[in-house]
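All protein chains but one are shown in place.
Note that the chains are named A, B and C in the order they appear, and that numbering of residues resets to 1 at the start of each chain.
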Amino acid sequence: MKKREPVHCRVVEKAARDLLKERGVELEDIAKIVYDMQVQYNDGLRMEDCYDSVNKVLEKREIQHAILVGVELDKLAEKKLLSEPLQSIVETDEGLFGIDETIALGSVLGYGSIAVTTFGYLDKEKIGIIKELDTKRDSSIHTFLDDLVCSIAANASSRLAHRLRDQEERLREEERETEHIS
Amino acid sequence: MKKREPVHCRVVEKAARDLLKERGVELEDIAKIVYDMQVQYNDGLRMEDCYDSVNKVLEKREIQHAILVGVELDKLAEKKLLSEPLQSIVETDEGLFGIDETIALGSVLGYGSIAVTTFGYLDKEKIGIIKELDTKRDSSIHTFLDDLVCSIAANASSRLAHRLRDQEERLREEERETEHIS
Amino acid sequence: MKKREPVHCRVVEKAARDLLKERGVELEDIAKIVYDMQVQYNDGLRMEDCYDSVNKVLEKREIQHAILVGVELDKLAEKKLLSEPLQSIVETDEGLFGIDETIALGSVLGYGSIAVTTFGYLDKEKIGIIKELDTKRDSSIHTFLDDLVCSIAANASSRLAHRLRDQEERLREEERETEHIS
Partner (left out) sequence: MKKREPVHCRVVEKAARDLLKERGVELEDIAKIVYDMQVQYNDGLRMEDCYDSVNKVLEKREIQHAILVGVELDKLAEKKLLSEPLQSIVETDEGLFGIDETIALGSVLGYGSIAVTTFGYLDKEKIGIIKELDTKRDSSIHTFLDDLVCSIAANASSRLAHRLRDQEERLREEERETEHIS
């Protein structure tokens, strides 16, 4: 028997992006949160930088896998297909249930301490689309999804902060080089 | 409408313990791993200390929740009830899929650095019941369970190491007190 | 040569508590932050519950060690005794330097997801004594200490949330028992 080939990364990435869309989360929604979080540290920040950063975060295997697992659990809970007592715990988004945050944190820890503090802040303050997901009144369940969105936004924010510094340092060098020349 | 009461902790704990048993993992199996990991640091270690430590770890909400989620995903994968591509990824226990470890790590990080290094070691060396779960040839799927067992064993090991020190320090104090008296 | 005995836990705990006091942080200051974070979830919360919870958190080895290391680095930086470029990085509390948060996070991860999100929130919002430490205008350096205080407050908050639930569940059981009797 031929050893089964692993699922191609393109397939996984497309599935993760499709799931976000299907569950009502557009990349623009996440980019807006990133903008709100980072504009105070970066006057020249443009919305498209935030969008690009969100896009880059979604290229990572770890966040894609987290989306596949988290949204699957939300959808199974909506269809009442989880076993008890897990079904009740996920359905009611119990305060002491932390596996949703644990899964989301997995990828946050990879983006450094700015990502962790931004994640914690967003998870508590629930701004923008995160608030909408958290307060939906219909039968939809977003216990895992809202933490995943916090995670993507936090990672994209941290990524921008690091890139901004890289840019500034390149500028400083160029200035110095120009000074040397003149 | 009355606000729904959260699931009682007794119900959650019983469900988690039942799931381990149902999936073929006895507390004795985990205690044996703990013994193997800790006996080198503690001559007087008894198997029942290891068993008690495993028992205590299973009283924690975080590990109970991790078991509920992880085993649910294993069982759904066995029944081919997960959506693609998640079904294929879990079924084949893909090397770069890390959500199983992320969920297990969530509770490991709570037991300090000895738990983390023991977890990493067990996840690589796969001794005892962890090996059995990992190499089962039938149609059963233990992608999440084997990491959960590593986590429980690692936490119980770290707990023992900390308790051993506490005991030694109490002994030292008593000796000193006796010296003062005599 | 007799093997050197490890430092007794009492000595370590006293040193950690003394350091907090020496650096201007009273347990009451941290308890106030805990109260502000938790009163919204718990009407009957009393300041002394918060104080007790902070006290319990300080009994943990991991947080004691973190305090010893973090405050040592702050004090060395004040005395200009660190090597460059570390001296400049700690002195200016550089935004992309994350070891202060990493050390503080080490113990936060042990208190579950509520601790992590509370830590992130506090690190961003900097309320109470955390704000005071962060904005001191004299030559004192609190690069590590302010994260440590966030960590202690976050851990004590998470501890309270878990205990509150435990209490409620005991109450529910007692009520039920009373119902059965009557």
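Simple rule for what comes next: a contact is a pair of C-beta atoms (placed from the backbone, for glycine too) under 8 Å apart; a residue touches a chain by one contact, two chains touch by 3 or more.
All figures in this text were calculated on a predicted structure; none of them were measured in a lab.
Engineer: Out of C:4, C:80 or C:137, which touches the unshown chain?
Structural biologist: Here the residue in touch with the unshown chain is C:4.
Engineer: For a quick check of understanding: of B:114, B:130 or B:152, which residue touches the chain that isn't displayed?
Structural biologist: B:114
Engineer: If the hidden chain were put back, which residues of subunit A would touch it?
Structural biologist: Against the missing chain, subunit A presents residues 5-6, 8-10, 61-62, 106, 109-113, 162, 165-166, 169, 172-173.
Engineer: Provide the residue numbers of subunit C that touch the chain removed from this figure.
Structural biologist: 4, 6-7, 11-12, 15, 61-62, 65-66, 68-69, 72-73, 75-76, 81-86, 88-89, 92, 94-99, 102-103, 105-106
Engineer: So that we can see where the missing chain sits, which residues of subunit B does it touch?
Structural biologist: 41, 95-96, 98, 100-102, 105, 112-114, 116-121, 123-125, 161-162, 165
The definition used in the following text is that only the chains that are shown with their structure count from here on.
Engineer: Pick same or different for copies subunit B and subunit C, depending on whether their interface residues overlap by over half.
Structural biologist: same
Engineer: Of all the residues in subunit C, which ones touch at least 2 other chains?
Structural biologist: Correct list: 112-113, 162, 165.
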